[in-house]
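Note that one protein chain of the assembly has been removed; the remaining protein chains are unaltered in position.
First chain written, first letter: the chains are A, B and C, and each begins at residue 1.
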Amino acid sequence: MPSGDTPAVGAGASRQELMVIEAARRLRDGEVVFVGTGLPLLATTLAQRTHAPHIVMVIESGVIAPQVRPTPISVSDPKAMYRAVRLGTLREVLGGLLQRGLIDVGFLGGAQIDRYANINSTQIARPHGIRRLPGSGGANDMASHCRRLLIITHHERRRFPERCDYITSPGFLDGPGGRQRAGLNPDFSVAVVTDLAVMENDPETCALRVTALMPGVRVEEVLAETGFRPEVAPDLRAVAPPASDDLRVLRDELDPGRLYLKAEEAASSRRA
Amino acid sequence: MPSGDTPAVGAGASRQELMVIEAARRLRDGEVVFVGTGLPLLATTLAQRTHAPHIVMVIESGVIAPQVRPTPISVSDPKAMYRAVRLGTLREVLGGLLQRGLIDVGFLGGAQIDRYANINSTQIARPHGIRRLPGSGGANDMASHCRRLLIITHHERRRFPERCDYITSPGFLDGPGGRQRAGLNPDFSVAVVTDLAVMENDPETCALRVTALMPGVRVEEVLAETGFRPEVAPDLRAVAPPASDDLRVLRDELDPGRLYLKAEEAASSRRA
Amino acid sequence: MYADKVMSAAEAVARFVRPGAVLGMGGQNIGRVPMALTHEIIRQRIGGLTVVGCNLSIGMDQLVGAGLVRRCESGSGNLERFGTTFCWRRGIEDGTLEVEDYSHLAMVSRFLAGEMGVPFMPVRSLLGSDLLPPPDGGRPGKAVVTENPWSPAEPVVLVPALQPDVSIVHVQRADPLGNIIIEGFATHEPEMIRASRHVIVSCETLITTDEVRAHPERTTVPFLYVDAVVVQPCGAYPTSTYGFYDYDADEVSAYQEAARAGGPAVEAYLAANVWAHGTFDGYLMRAAGPPHLEALAEAMREIT
Partner (left out) sequence: MYADKVMSAAEAVARFVRPGAVLGMGGQNIGRVPMALTHEIIRQRIGGLTVVGCNLSIGMDQLVGAGLVRRCESGSGNLERFGTTFCWRRGIEDGTLEVEDYSHLAMVSRFLAGEMGVPFMPVRSLLGSDLLPPPDGGRPGKAVVTENPWSPAEPVVLVPALQPDVSIVHVQRADPLGNIIIEGFATHEPEMIRASRHVIVSCETLITTDEVRAHPERTTVPFLYVDAVVVQPCGAYPTSTYGFYDYDADEVSAYQEAARAGGPAVEAYLAANVWAHGTFDGYLMRAAGPPHLEALAEAMREIT
């Protein structure tokens, strides 16, 4: 059940549930997806059990094409390895698939993201010293080598600064041409799905702009919760309400214990 | 049985048999030996079944610590893989063990060897063009990374030129300091065991010199069959006759079909 | 080489882990972290360590909490849903712990270079990010940018080889010679083990060398790299060992609570769970006990 302090949206789904469902929709059947821990694992499993049964999940710890059992809490959780075709090494996955160019989509969880989709998961500057975060893990590798990066995170002002304090994972760096100048593949796009909206890079300016809103969310609300001032796409659309099947699978099959969704709701309810 | 045209030496062993036995003697129990195909495989198996039961054989095709069954004719022969503790990859063996520095002895078969123990297995210059040989295989890697190189070959003038036409595998290159100048490990020694003699590098000059003679072989005979003029060690010794056990194991267990020894005898009998 | 390398954790750690060593850490997050060997290092209070790995989690954090770590080199420090590695974070924030950050691919590439006996490995990650030291050289030894000689103007990052003085790993099966079999995911361990000067392996099950020779392609790493074999069932507890037992969320959380609080709470946790016991089995009995361990084994059987 959606928690009280986050308004229910289409078909009684909470914003957090719809965020996961919207992210899942962006994965196409047959794609090879490099899946990070947390909500990406949940959303990719949802896609696999609904519209994209032939999606190939690849998980950093050496897991290839598992049929994930609910509800893994780690990339090293055996539930994330269930019936994989290969359980191998980090080198095979990060080197032989990701750096080699065989991954279609990289799918990352919450982090600090700036206007040019650069990601910080290393350290946040604070008045008295820094706040240390976990670091890159495989995120820098994903952002360096994937042609398409999908990010799911809840929408808070502090998570969307004008410029990251520290660039752990490269988005478009300083804007148009930035990736070429750094020697990175310029064939690159980013979509950020949050509990308020969807933001995608403008093909020209490379800056993130608002391209869709969650049902019942006004654009002002998104701008208020975004540290930089994003453009708003002329063809701004509304995120479609969930198909009942999506919601059933998500609630009953994938996260019956609400391991993920409750935490996300708690997080975003701080806003309310 | 030794063939008629090669004089029997101590205990009725042919020179070819004693060559294999003498080479085997130079392997110490517990050493990790990178074994090439042919006579090295035969001699190392002899050592393993006699004085060096704890020798660790490593074979290029990915074979670690086998208990070789008679009589393999190739590094990819399953007889060379019998009861290995690991059947893996060429990279594991040539990279992870040899280049990594975990091999004690490299053991190579016949080739063209010059004064400074450089080896040519690539091409021989001839009046009208070249004679192409098989190439390096793992030999260049062995000579580049082993601290101790053991070579077994039969003794013919054409096999011991002053200078190799082509250096496939580095010995001491142009002499003292040659390996350092090339960026190779200078901690290196070479022993060449033939059907006539044993030649080892002089620690000072780096040149191969005669250090032992097969029973019944005169030093003039060795010099006549050596393309360059080797020094003769002051403490020139005679290769000891085989222990009866060595001969029994070699003849009855390891090469009952005389796959190797007959060929070697035929080769060196051309001299007679 | 063909020696019987079976010994106690106490003997293995005393013989092969020196103060100030570069310590390679096996496992990832809540999977196959070598906790028995980590506890033994804490028990013997071997300090001044540089801990290296790809993801560093509860094992590293307990070593830091025990005051034994000077520096870490890794791609990440965290326990995912259980939160960050709090002692590590606190040490970095208050300046008592040095860190060198890489991506996971960059770290496994460093181990690969160490495994292959070459001084560096090329990677195409790190470019454009703050993980790359500034072009003027930055912190020496971390990474340098060069050009692809076959396509000048194409930058390539070189990361330096990493050969730990000693690595500790927990695996499913090993024989007395030190042939090891890792089942399920292997993370960065095959490269790290082969790159290390010494390796201590703890295993769930000791098998015979005949069993190893019966399926030689299943041997993950041959005995030539291994110095000590410690037989320790549940040696990764409270993290999981694929095919044997699941992680223990309650015990991980119990440590995390102490780690978050820090200072005396960590000291108390380590006193009660490490220093109070002569061996890892003492900890297993205190924190879990046979029925609970059996439940974790049953949980694993359900999902594998």
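Convention: a contact is a pair of C-beta atoms (placed from the backbone, for glycine too) under 8 Å apart; a residue touches a chain by one contact, two chains touch by 3 or more.
Keep in mind that this is a model prediction, so the values were computed, not measured.
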Please pick, from B:75, B:111, B:214 or B:249, the residue that touches the omitted chain in the full complex. B:75
Option touching the unshown chain, where C:2, C:120 or C:275 are the choices: C:120
Using the document's contact rule, name the residues of chain C that touch the chain not shown here. 109, 113, 116-124, 140-141, 144, 146, 148-151, 154, 156, 158, 160, 182-184, 186, 216-218
Against the chain that's been left off, what residues of chain B make contact? List them. 37-38, 60-63, 69, 73-79, 81-82, 87-91, 94-95, 98-99, 122, 129-141, 144-145, 166-170, 173, 178-179, 181-184, 259
Considering the whole complex rather than only what is displayed, give the residues of chain A touching the chain that is not shown. 30, 32, 54, 56, 64-65, 67, 81, 83-88, 91-92, 95-97, 99-102, 145
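Here, only the chains that are shown with their structure count from here on.
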Minus chain B, the contact groups are one piece
Going by the average position of its CA atoms, which chain sits the greatest distance from chain A? B
For chain A and chain C, what's the span in angstrom between their mean Cα positions? 28
Gap in Å, rounded to a whole number, between the CA centres of chain B and chain A: 60
Shared interface positions of chain B, touching two or more other chains: none
